[in-house]
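Every protein chain but one is kept in place in this view of the complex.
Right after this comes subunit A.
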Amino acid sequence: MGDQILHQLIIPILLVVAVVLPLTLTVALYVYWERKVLGWMHVRMGPNQIGPLGLLQAFADVVKLICKEVILPTNANKFLYYTAPLLALIPALAAWAVIPFGARFALSNANAGLLYLLAMTSLGVYGIILAGWASNSRYALLGAMRSAAQVISYELAMGLCLVCVLVLAGSLNLTDIVNAQAGHKGILDWFMWPLLPVFVVYFVSGVAETNRAPFDVAEGESEIVAGFHVEYSGSTFALFFLAEYANMILVSFLASLLFMGGWLSPFPESVPVLGHTSFIWLLAKAFFFAFLFLWFRATFPRYRYDQIMRLGWKVFIPIAIVWVFVAGCMKYYGWVHIGTGG
């Protein structure tokens, strides 16, 4: 009896903690890394006062945010105002349930993992919309509207990109998708080569889905102050912040799992040591994509709203639809021989 409780309750909870706790820590360090990278790209120092090399800056910010007062705007909808940050955070964390970190470690090795991910990422927009509406502020509402339209448009392109991946992999299970990219040629076996246009479309849509620069019109601090979270302070703001960064890291992990072979090594199996599969490869790839987010932010000016819509509907979706056909032909006629493992 005690055994059953241990296996059905305590071990899963410990595993969840083992994923969420490092994730939260990573978010803190990622924020630090973002400020450092932005600083270097702007030829300044970035945070360097708190702790060695400024490493404790993010933690100091967390303490500051938690100690601040949460102010409820006049005539705001109290219930929705407080639930909105939670609605943003919960799907962002729940999506991590199906992410495999290695060939044998995933919280839930669900068969419909990719579908579940699509469902969870599409739920995150409610937090933003409701935050915008419940704060009883014009700027916040404008931000929410922009965000809703943007997320719906880019979700379509993203879904079509995922269709290409699952056509080639023949499975919705994320572990199977990674294993389908295993082969003797290392990096050449990954899905990023036959699906190169879709790979680019997917990652850029991911940037747009997470409302990051250059697609951050929902925040648009120069036009609509801070968009949907303009009325949020202290810990409620921190929750939005956490959700956004958890989503960014999620997109980075997904891009490396779906297109760059996850924990597979870029070197052929015959290479000693470097050719082994390892969790470290997955981390390195995810780190690369996470860095791209910051690089984009430091490099590109913000898109205008109508330009974002044009890019999503008139460029990305047609490319993705055409590539679904191409991927189908690749699979049916055996044009490409990638991933002998799948």
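Criterion: contacts are C-beta pairs under 8 Å (C-beta built on N, C-alpha and C of every residue); 3 or more make two chains touch, one makes a residue touch a chain; residues count from 1.
In the analysis below, contacts and distances are computed from a predicted model.
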Identity of the absent chain, which is to be given by its UniProt protein name, from "ABC transporter permease", "Sugar phosphate isomerase", "Alpha-(1-2)-phosphatidylinositol mannosyltransferase" or "NADH-quinone oxidoreductase subunit J": "NADH-quinone oxidoreductase subunit J"
Residue among A:65, A:107, A:148 or A:200 that touches the chain left out of view: A:148
Chain not shown: contacting residue from A:24, A:48 or A:122: A:122
Contacting the left-out chain in the complete assembly, out of A:21, A:53, A:71 or A:112: A:112
On subunit A, residues whose C-beta touches the chain left out of the figure: 1, 4-5, 8, 77, 80, 111-112, 115-116, 118-119, 122-123, 125-126, 129-130, 133, 141, 144-145, 148-149, 151-152, 155, 159, 172, 306-307, 310
